[in-house]
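With one protein chain held back, the other chains of the complex are shown just where they sit.
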Amino acid sequence: MPNPRKPERSVVTTCAYCGVGCGFKAETIGGRVVRMIPWKEGKANHGHSCVKGRFAFDYYDHPDRVRKPMVRNRIDEPWREVTWDEAFAHAAAELKRIQATYGSGSVGAVSSSRCTNEEIFLMQKFARVGLRNNNIDNCSRICHSPTQFGLSATLGAGAASQHFDSILQADVILVAGANPTEGHPVFGSLMKRRIREGARLLVIDPRRTETADSPHCRADVHLALRPGTNVAVLDSMAHVIVRERLYDEAFIRARCHWSEFEQWMQLVGDARYAPETVGPEAGLDPEDIRRAARIYAKGPRSTIYYGLGVTEHSQGSTGVMCLGNLALACGMLGREGVGVNPLRGQGNVQGGSCLGSWPHMFTGYRFVTDEAVRKSFEADWKIALDPEPGLRLPNMFDAAVAGTFKAIYIQGEDPVQSDPNQNHIVAAMRSMECVIVQDLYLTETAKFAHVFLPGSSSLEKNGTFTNAERRVSMVRKVVEPLAGLEDWQITVRMINAMGYPLHYDHPSQILDEVARLSPAYQGMSFPLIERLGSVQWPCNADAPEGTEVLHEKQFPRGRANFMLTQYVPTTERTDDRFPLLLTTGRILSQYNVGTQTRRTGNVAWYAEDVLDLHRSDAEARGIQDGDQVTVTSRYGETKLRARISEKMNPGVVYTTFHFAQSKANAVTSDLSDWATNCPEYKVTAVEVAKVPARTEAPQRVPAEAKS
Amino acid sequence: MSEPSSKVATTVYVPRDSTAISLGADEVAAAIAAEAQRRGLGVRIVRTSSRGLFWLEPLVEVAGAEVQGAGGARLGYGPVTPADVPGLFEAGFHRGGAHALALGKVEAIPFLARQERLTFARAGITDPVSLSDYEAHGGLRGLRRALGMAPAAVVEEVVASGLRGRGGAGFPTGIKWRTVAAAQAPRKYVVVNADEGDSGTYSDRMVMEGDPFVLLEGMAIAGWATGASYGYIYLRSEYPDAKRVLEEALAVLRKTGWYGTNIQGSGFAFDAEVRVGAGAYICGEETALLESLEGKRGMIRYKPPLPAIKGLFGLPTVVNNVVSLASVPIVLDRGGKYHADYGMGRSRGTLPIQLAGNVKRAGLVEKAFGVTLRTLIEDYGGGTRSGRPVRAVQVGGPLGAYFDQSLLDLPLDYEALAQHKGMVGHGGIVVFDDTVDMAEQARYAMEFCAVESCGKCTPCRIGSTRGEELIRRIIAGQDVAANHRQLLALCDVMEHASLCALGGMAPWPVLSALKYFPGDFGLPASKEPAHVV
Partner (left out) sequence: MWSELRRLRDDVDYGTPPRDGAPVSLTVDGVPVTVPAGSSVMLAATSCRKSVPKLCATDTLEAFGSCRVCLVEIEGRRGFPAACTTPVEAGMVVRTQSPRLQELRKGVMELYLSDFPASEVPGGWSELHEVMAATGVTTSPYPTGQNHLDAPVDESNPYFLFDPAKCIVCSRCVRACEEVQGTFALTVAGRGFQSKIVASQGERFLDSECVSCGACVQACPTHSLVEKSLFEGGYHRAQPPQA
């Protein structure tokens, strides 16, 4: 047949992969999705896409999909297929038994950033009305929780201040600890358009990434700093700005507290943060620090985009506060072309933040301990709620190892592969009595589960996602759920099974409930989103059609705050035994732990994680391109294939974590951000050695893609 | 150049122009030097530009106190081969002695004497890279005067001269400069179109090899007038000698303070460089030239925007042909009216016409517009070299119409030729005698277009290939009527739908061949192509 088949149906929905949240039209032939076409009216992507959303959708009906609920009593037993009713009954019975035996706080739940807003909301509701505790967390714990903390502390709101299009009006773009051309490709392309038009680019990243150097798009200043020195370098830029009086005094007096600014000025103005001091510490030329600071301060419109290279550090929250401070000092907030913007990684991790999937907060970032807030929930849900903050996910694992935490309901997350210090997590999983996993496939975590609830992909359900721009968009059902239930339906049944009657005809009713209970989402509804295509929160009486740019007239607390950001180096230090610094990242074709993308044609580009090391480090160790090497840290060891790279400075090595076999997180430390416990993935002291020839080389990861 | 000695009484001039060299001028110069030495004679050899009388090249000239019967003028001998040299010395040519190759006073040679050389005033006379020689013969007067005028006044002088682009499009040069002068931008450029790709043309080459200073002077005046600070000479790769001479001349100007950051203390900064093309006729089209200069594929840009406003790197750019710029110094020196007084209608000034092809006397004829084709071909050119009757003439390059005898009384004028789908173009005239096969010429026109097409637009990219195929089939007698009809339809599409003049004008030689020489195609004489004027 020479001519292509013409799709029969087309449904507008939102991509499930990264935090750009591209609008797509899912096209089907005979009830099967055959093509995803980018939606021109998608306000995040304007008709563009990347390889993942555009082509890598085959995972949804991959043979590995589990289509029936399964239970087992012990993890060394084989799985038993059961009906949905049996599965819910079994799970609920176990949870109740465990709570009766070990206490109410011995069970908890984790929601998924790949599930919809409605589903995340239901998971935190499950914990609060089903488990009657606040042991609920989300994966942004391990990526952007410092954003939440740091931006709230400075600006009053822990989310991106701008919409993506705002970059089209920027004169200076500062990208810190992020690689948009690979991690947020469609946004990366938008950024490159602006740079080709003449905007200047500043990059803070240990590696010369594609963002820093690609055709017609090169950074004016690339600060290739030593991993772990973010705060020092950012404070050093601040030092230049205050010493050379490049700050925007009028803005500070009008929108901040001058006394706080003076205190901050004292701190960063100290000689300790002079470029001449910090430069050698961070492996930078002091003149580059000065240039970057001047370019940023001069603007006239400078915008900041940052990612996990800022947050996943022991001073992650401090790093975020430094960015907030810079923007405040230079008046780069409250209009187009400026701002501070976290590049949220996952399709709905922003949703996870907003919708109360936190042990200490309800929806809308309001504290569990706040009596008035708690009472409003109790009134709506008609049930008394636990006033004590619950356990964070790392604490749940610690408590499991300690023997006081015994059961967990995990929706769409794979902590055994994605969380740091894998050995510890595995020990935690083993010590639990009931692990309930809701996912598409048998993941690494599912190996330790007792109940498996087959979930639904985003093509199989209705709901909404919130992207990195605070933009709430529709997720529409394109095909019927392969296992029979949409994810939100599963959680509703779990809540029912725990004894709380709950019923929704349609996810729109869940969003209505969210709107009732969350000030920023007050005006949100399915009809509004249908009419406008998408809506950025805050959406309320003051902004009935949503808000593109935050902080235009006021900050959420009225004025913003300068936070004191002293540099405290991580305790993760290199020494003779572990002389190299390992930092981690992502590549374009694989997504996160690869659960989906490993099951698509994307393995054609990238079928295993590799370790990038500089030529001089390799030569010193007798390592050649393609050799198998061991990577050892104080915490564990793994084997990877080596690749010689000129993209980092000597002393820095780099890998990704898309494949379970690479066990990258066996090696990463258990250090974390002082404020939020976000793991310090980005700095681990390691040594790399060639695997002796006698040892059998590990199998190359087989492609799990179909055909 | 050998050093003068007390014994030198004669200077011998041998051209270093590449046509002359291809005919042996270097060997002739060497032979003269050797023979002179052998005889113990002190002659000074000067390598000059060419007079442009190519049937006489290598044309050797002598001048000096010892030369008899010259009255100070130069006497010519040519065409000279190395074998002729001993005999010339025997005959005392260095003293103006008689010889079979003697031509008498060069400036009295009728071909040259009847010309009006404004732009080519120094052709054959000066040493191309001697600034003092250039100045002694009127050089730099234009730039000196311009630097003492306001830039806008310089522009108006050029407008008043009526100078039109000599590359082929014939756009009024002064109007173009006005547009660039008025444009606001951080930087502006002068770009010289030295891609001279038309078959049988060489006037640009003669300027660059023979009188580079007049081009560079014109560029500087353009820079002063429009606010441009830098110039690029986009030179076709097939002119390596021109590149060498231009770079030598640039070095001289920089050394003497006529190019650089503060020209003659005026505060005006201007400099330039040569950039070499890579063998694409289409890069003679100004937008493809700019693309190539920017390092990209030489593809046509649509207009508007005009290069005068958005040109090189998106900045305002004067793009002018070599001869256009070489005609500017004299306009500034003598005034616009002086230039405008030559010519007819809206074709003012002179045009350097290049006679080529099957013609007895091939060479450069600079004349005011208005001279007829017949005068050029028969009086200047002397008719065909073969002696056979002239059957067809192509004016203006490979995309110009073919004229038969009936049109040879047309005057050389932009509008007069355009009325007959002919074009003045860059001034090339190629002559064919009665052995020419016009169907083959038509096929060649399409083939040329196909080879040189940039490939951007459909009518040229695909049409030229189909056109060549159709004509080949017609020549072979296949389906003649149907293929002829299709050829006419194709010519219509190419003429009216192409993106640039390559596809747009490729039909002109084809249609004119069909109209005036239908028999060559096997077509009946009465068949009048419907839409040809």
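Every chain is named by a letter (A and B) in the order it is written, and numbering of its residues begins at 1.
The criterion applied here is as follows: a contact is a pair of C-beta atoms (placed from the backbone, for glycine too) under 8 Å apart; a residue touches a chain by one contact, two chains touch by 3 or more.
Predicted, not measured: the structure shown is a model, and the values here were computed from it.
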item: Given B:131, B:351, B:490 or B:505, the one touching the chain that is not displayed; value: B:490
item: Residue of A:65, A:114, A:128 or A:192 in touch with the missing chain, whole complex considered; value: A:192
item: Sole contact to the chain not displayed, among A:37, A:75, A:532 or A:644; value: A:37
item: Interface with the unshown chain - residue positions in chain A; value: 1-7, 25, 34-35, 37-41, 43, 46-51, 54-55, 165, 168-169, 181, 185, 188-190, 192-194, 196-197, 214-217, 588-589, 601-602, 604-605, 705
item: Contact footprint on chain B, counting only the chain that is left out; value: 280, 297, 302, 304, 450-466, 469-470, 473, 479, 483, 486, 489-490, 492-493, 496-499
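Keep in mind that, in the parts below, only the chains that are shown with their structure count from here on.
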item: Chain A-chain B separation of Cα centroids, rounded to whole Å; value: 67
